[in-house]
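Okay, structure first, notes after.
Yeah, one chain of the complex is gone here, protein chain that is, but the others are all in their spots.
Every chain is named by a letter (A and B) in the order it is written, and numbering of its residues begins at 1.
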Amino acid sequence: MKYIDEFRDGELAKNLAASIGATVEPGRNYSFMEFCGGHTHAISRYGLSDLLPPTVRMVHGPGCPVCVLPIGRVDMAIDLALNHGVILCTYGDTLRVPASDGLSLMKAKARGGDIRMVYSTLDALQIARDNPAREVVFFAIGFETTTPPTAVAIQQAEAEGLANFSALCCHVLTPSAISNILESPEVRQWGTVPLDGFIGPAHVSTVIGSRPYEFFAEEYRKPVVIAGFEPLDVMQAILMLVRQVNEGRAEVENEFSRAVSRDGNLKAQDCVAEVFELRREFEWRGLSVVPYSALKIRQKYAAFDAERRFDLEYRSVPDHNACDCGAILRGVKKPQDCKLFGTVCTPENPIGSCMVSSEGACAAHYSYGRYKDMH
Amino acid sequence: MAEMKRAYVRPLDLKQGRVDLTHGSGGRSMVQLISELFAKHLGNEYLGQGNDGAVLPAPTIHGHAGRLVMSTDCHVVSPLFFPGGDIGCLSVHGTVNDVAVMGATPLYLAAGFILEEGFPLSDLARIVESMARAAREAGVPVVTGDTKVVERGKGDGVFITTTGVGVLPDGLELGGSRARPGDAIIISGSLGDHGVAIMSKRENLSFDAPIESDTAALNGLIAAMLATGADLRCLRDPTRGGLAATLNEIAGQSGVGMMLHEKAIPVKPVVAAACEFLGLDPLYVANEGKLIAICASADAERVLAVMRAHPLGREAALIGEVIADDHHFVQLTTAFGGRRIVDWLAGDQLPRIC
Partner (left out) sequence: MCLAIPVRVVEVGADDTAIVDLGGVTKEISLALLSDVQVGDYVILHVGYALSKLDPEEAEKTLALFAEMAEAS
């Protein structure tokens, strides 16, 4: 597969590993956060940590939209399916997220909810066309990569007069999450994290460009290297971060230059701006309430906003007392530090957000790496 | 006395006809369905006995009485027809394989059909013909069966349950608890073909992939492997949950760990590409015509040679070894050079956006 296989070459990996080993300064520790769940997945799936020197530590960040989706929002989706009789269309990732009353979307389906997994908003629009007598709601989750497809779907529904289609908008924004990690009152509670730099998200950046990260680099003096998703991309980005730290630089570098530009995809950005606007605040699971971090549908498209259409109220649902997800999402604790990890909290029975999606720090460690804890 | 005229029985309308409730009620309609469709295609001397139960000769192997092996499988696959196969041949292959991996020679099959009212007879005929062909090719006849019909909406077209019996020679013991550290782990061919072929047909996952299900009866291949006299510990077919589920099961049963090598695991490039599209891992995708063999490492080359000489084992590969591990982990060295575990999955893999 072109542009995939070449970026997974094991021989080049060995050499990059050697380069990183040769570039780290002896006696110096490096702590980098890979913000994006896709990078967490790549690191676990390819066993990248085995190829890094022990002084380089990767901290898994909150860039997994399923992990940060509050239980209360899943409850709204379940409510729509069970109590309003809608056809609820959702991406596969959300189906097993545990919500209130022992339910999940999968369990609500077993109770009779018409919940359908879709690959794309295009499929949801088709379901709306095929079922004119039913209400069809699309459960719209995701960061800036996944937001433009929802925007297009809403515009398309408007153009076609597809009156039975609406979206439950839970789209969230990356830069706000990064700020939140770097400066928030709770960080004092858990202790600051000496993060030396960030691996910037790959596909979010194709949409928003590299420009938004320049603020973090300047304001917080932390280097950011935007990396592609393949394991060689991640290793290259780590090498570039180590170099920046050694040289005392704090710049935005773009390793994923084959797909990311400084400005990003302006057409997609315009589309999003036409349909959505900022919410004043939004609750993130594990990070609590973050200002200007999420989107809602604009008044002009109110007819396609499921929250307005069905008069839904958001009720916040707190996490389990002993759940350490908040600290883990900020990189202050590791999955193994949580009392519930691997015992009560497992991928089959996830208690908190980090275990719910295969991208979450706890799920990734459990599925791919926990053998290391034993040896 | 005037002769009674023979009543004219209209033959089944296999082109436009549909299953209706009379076909399951035990009356003339059902008898007709059985004789014009099931018996017509599946027919053999045992089925032809026409009694409630088939009387079968006592099973022997190599002239000696052996032990009986029995297995049963329910088939609810959707869609019913998929690239490379259908529920009919799948139901034969699945049960023949479950008996054969125990080291037994499969002898007879029983088949139960639950039909939904309204199911097209033309589809049913296709399915039964496919089943008959699969049974003939495997050399395992369907000797008895049953049909029921449920009301429209209460069944997914057709559900099939097959039960198989076979005979196992004395002295041959194959099982999941017999793997030992040092043993070789062999796979008979490429992974993920069946699961991806099925998914390519499912609603809401619309892509065209030139991938066919690998559904096949493995009793011939297994017989060839057994004939080598190699020290085989365990044979199993990695169906639902894929290679990962099967190896984790065996690791748990035998109280061992495993170390696999990603580079050695055969996956067709187009299957790998389809998995990329959906965010699936081929190690977890179902197979219906493949087997895993665990054998003493000294015999691995011999077993591989015999497998590769057989049409269903051309791509047989040595993919890893059994190791001592109290935690029973199945580990993998990645093609990239790192290590990870191949864990049990929590339910089916779902396509993802993340």
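Keep this in mind: a contact is a pair of C-beta atoms (placed from the backbone, for glycine too) under 8 Å apart; a residue touches a chain by one contact, two chains touch by 3 or more.
Just so you know, these numbers come straight off a predicted model, no measurement behind them.
Participant: Kindly state which of the options A:Asp79, A:Asp114, A:Glu135 or A:Glu255 is in contact with the chain not pictured.
Facilitator: Counting the whole complex, the residue in contact with the absent chain is A:Glu255.
Participant: Hey, which of A:Tyr30, A:Tyr46, A:Tyr119 or A:Phe139 is the one touching the hidden chain?
Facilitator: Per the contact definition at the top, the residue touching the missing chain is A:Tyr119.
Participant: Tell me which residue among A:Pro201, A:Pro223 or A:Gly286 touches the hidden chain in the full complex.
Facilitator: A:Pro201
Participant: Applying the definition given at the start, please give the residues of chain B touching the unseen chain.
Facilitator: Counting only chain B, the missing chain is touched by 206-210, 269-270, 272-274, 276-277, 279, 352-354.
Participant: What chain A residues would touch the chain not displayed?
Facilitator: 1-4, 6-7, 12, 15-16, 18-19, 22, 36-38, 63-65, 91, 119-123, 142-143, 145-146, 148-149, 152, 156, 201-204, 206-207, 228-229, 232-233, 236, 239, 255, 257-260, 265, 267-268, 271, 359
Methods note: only the chains that are shown with their structure count from here on.
Participant: Any idea how many Å lie between the Cα centroids of chain A and chain B?
Facilitator: The separation of the two C-alpha centroids amounts to 39 Å.
Participant: Give every residue of chain A touching chain B within the complex, in rising order.
Facilitator: Residue positions touching the partner: 1, 4, 8, 10, 13-14, 17, 37-38, 41, 44-51, 64-66, 91-93, 95-96, 116-119, 123, 142, 146, 231, 346-348, 357-359, 366-371, 374.
Participant: Considering the complex alone, what residue numbers of chain B touch chain A?
Facilitator: That would be residues 204-205, 263, 269, 272-273, 276, 278, 327, 329, 331, 333-341, 343, 346-347, 350-354 of chain B.
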